[in-house]
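This is the structure I want to talk about, given as C-alpha cells.
Every protein chain of the complex appears in place save one, which is left out.
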Amino acid sequence: MTLVVETTDEAVDGIADGSTVLVGGFGMAGMPVDLIDALIRQGASDLTVVSNNAGNGDTGLAALLAAGRVRKVVCSFPRQSDSWVFDGLYRSGDIELEVVPQGNLAERMRAAGAGIGAFFCPTGVGTPIAEGKETREIDGRTYVLEYPLRGDVALIGAHVADRAGNLVYRKTARNFGPVMATAATTVVAQVGSVVEVGEIDPEHVVTPSIYVDRVVTV
Amino acid sequence: MTLVVETTDEAVDGIADGSTVLVGGFGMAGMPVDLIDALIRQGASDLTVVSNNAGNGDTGLAALLAAGRVRKVVCSFPRQSDSWVFDGLYRSGDIELEVVPQGNLAERMRAAGAGIGAFFCPTGVGTPIAEGKETREIDGRTYVLEYPLRGDVALIGAHVADRAGNLVYRKTARNFGPVMATAATTVVAQVGSVVEVGEIDPEHVVTPSIYVDRVVTV
Amino acid sequence: MSEPTSGPVVEHLDRGPLSRDEMAALVARAIPAGAFVNLGIGQPTQVADHLAADSGVVLHTENGMLGMGPAAVGDAIDPDLTNAGKVPVTELPGASYFHHADSFAMMRGGHLDVCVLGAFQVSATGDLANWHTGAPDAIPAVGGAMDLAIGAKQVLVMMTLFAKDGTPKLVPTCTYPLTGVGCVDRVYTEVAVFEVGPGGVRVLETFGTSVAELAARLDVPLRS
Partner (left out) sequence: MSEPTSGPVVEHLDRGPLSRDEMAALVARAIPAGAFVNLGIGQPTQVADHLAADSGVVLHTENGMLGMGPAAVGDAIDPDLTNAGKVPVTELPGASYFHHADSFAMMRGGHLDVCVLGAFQVSATGDLANWHTGAPDAIPAVGGAMDLAIGAKQVLVMMTLFAKDGTPKLVPTCTYPLTGVGCVDRVYTEVAVFEVGPGGVRVLETFGTSVAELAARLDVPLRS
C-alpha cells in the first residue's frame, strides 16, 4: 500500500547501511535529487548505487559519493565532463566500479522485477564486458549469460502520482524509473504533484501502484 | 514505414504458406477478427498460429482452423466451453498443439522482440511443461530455460492508430497486442480509427510506430 | 510464502460444513488490508464479493489490469473489459492497464501479495495440481495457473476436501500432473482450513468435523 509522506526525510527513513540503492535518472532528467539529499542527511553508508551515471558536478549523486557513503557504483557511463567527484574516488581506489552496458543495466533490473533467473544476451559478446561470463551459441548467434540486478531500495523521480501510487512520467525523464520501480523491495518516488485516486487515466499509468511504496511531493 | 491500407485484404497480402502467425486477443477482447477473416480469404495454409486461445464458436480463429489452414496451435488455453472446432481437430489428430503457460507465451514473444537468446524462467518447474527442458538452480531456486517465440506475421487489434503507426489500445483489449507487435517480422493492426500524426500524445503511445507495418480501419 | 501460524486449532463442531459463500468469506477475511490480489477463475472469484469496500484490496487480473471492480451488468458491459475468465467486469478508481508481458512479469516477479486458486489436488508439502486431470482424452489447458502458482507471495487454495468419488484431494503426493511444486500455503475447504508446506499439514480450523475425524479420512499426517 502506497504511503504519501510529507517530507523527503520520511521518504528515505529506514534505508540500512550496506543497501543496494537504485537511483533513477539519465543525467539530470528524472534524477531524484531531493531524495538523494535526504539520503545524505539520513546517513546510510556502505551503499551500492546502481544508476546510469556516477554523479555530475557537486550535487545529488556526486554529493552522496563525496560524503563517503558509497562503496560501489554499478553504472554504464561514469566518465563525464563533470564527474570529478567519482573520478577522484575511483583514481584513489576509494570506490569500486562495475561498468554495465546501458541496455544490460536496464534488462538486468527488468529481469529482477519479472522473476527471470538469468538471460542470454547478445550485448558485449567478445568484449571485456563478457570476460569470465558464461556464453552460449543459440541459433548461430553467441550470447552472454546475464543475471538479475535487484535493489533494496529504488529512488526515482516521476511527474505525477495519485494517492494510490500510480505514476506517470514526463518525456525522456521516464528513462530508468519504471524499470527500477519493479526491481527494488522498497520504491520511493519524488513527484511534481500528487492527485486524487481516479485523476490519472488508467490507460496512461506507466508505473502501476503495486510497485510504489512511498511518494513525496518536491 | 507504416502503410495505412484501405482493405483487410491488402492488410494480409503476401502471408506465405507455412508462416508462423501471432494472433492477438484474449477471448474476443483485442481479437483481430476482420484480419483473420481476410486471412481465410487470402488462403495461406500450413500455418502455425500463436494465440492465447484456440478459437471460440465458429468465427474468427475457429473459422481459420475449420478451414484446415492451421498445422499447429501454440497457446495457453485451448479448452473452452465453445472451442469445439479445435477440440474436434485435436481429437482426430488433425492439428498439433503446444501448450505454453500464459506468462511464458508472453515472455517468449517479449524475448523474441527484445533480442534475448533464451531465459531461465521459474514457471512450470517440476511440471509436465518442463519435461525435457534444461533446468538450472540459481540462487537456490530452480528455473527452466525457455526460448524466444517469433512470428513471421502478427495480426493484432488496437483502438486507435496514427498515420505513422503509433498505437493505443483500450482497457483489457491491450493484452497480447503490444508484445506480439515486437515479435513478428510483419505487424498488421486492425484499428477502430486512424488519426493524423501528432493527434496521439507521445506520452500515451503504447506501441511505437517502429513496430507497425500495416494499419487498416475496421 | 506465508509465515507459519501458531495457536491452537479451532474446531467448530456445533455447525455443518461451510457453504461456498462462507468459504469465500473466510478467504476474504484472510486477505490483509491493502493487499494486491489475484483471484483465479471459477470459485475464487466469489471472494471479491466479501472484500470490504474500505479494505483497500486491489484486484489484479492476468489479462492486464489492476483495480478490477465487480462483474459488469447491463449497460456497463464492455467487450474490451473482461477478467481472466472472459467475464465482463468494471474498473475502479486508481486502476491501471498493461500488456500481457508486463502483467505476467508482475505475477512472476513476486509482486502480488495473495492469489486464490482452485485445485484438483494439493499435496502435504504444498504441491498444486489444478490444470490437467491427465486423462488420455483430456485437452491440456494451463492458462495462467502455473505463473500464478509460483509467483504470488501467498497462494491460497479453495476446494472441496473430497472429490465426487469420495477420495481426498489433500494428498501425500499429487497423482495429477502438477501446476507448481511446493507453492501452496493454505487450503480452504468446506470442512477445514489447512496450512501446508515443508513441515507437512497443519489444521487451523474445522467446520462440522473434528481433527480426529479428518485424520481418519485423510492419508496425510495432521499436525495441530
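When the chains are written out, they are named A, B and C in that same order, and each has its own residue count from 1.
Definition applied: contacts are C-beta pairs under 8 Å (C-beta built on N, C-alpha and C of every residue); 3 or more make two chains touch, one makes a residue touch a chain.
The structure displayed is predicted, hence computed values, not measured ones.
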item: Among the chains presented, those that the missing one touches; value: A, B
item: Contact partner of the left-out chain, one of B:G27, B:G55, B:P78 or B:G113; value: B:G113
item: Which of A:V85, A:V179 or A:V216 contacts the chain that the document leaves out; value: A:V179
item: Those residues of subunit B which, in the complete complex, touch the missing chain; value: 1, 110, 112-116, 162, 164, 166, 182, 197-198, 202-203, 205, 208-211
item: Footprint left on subunit A by the chain that the document does not show; value: 26-30, 76-80, 86-87, 90-91, 97, 99-107, 109-110, 121-129, 169-179, 206
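One rule holds for everything that comes next: only the chains that are shown with their structure count from here on.
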item: Centroid comparison with subunit C (C-alpha atoms), farthest chain; value: A
item: Selected pair, greater C-beta contact count between B-C and A-C; value: B-C
item: Separation of subunit A from subunit C, taking each centre as the mean of its C-alpha atoms, in whole Å; value: 35
item: Chain centre separation in whole Å, for subunit C relative to subunit B (CA means); value: 29
item: Per-residue overlap in subunit C, given as positions that touch at least 2 other chains; value: 65, 91, 97-98, 104-105, 107-108, 151
item: Contacts with 2+ other chains: residues of subunit B; value: 107, 121-122, 169-171
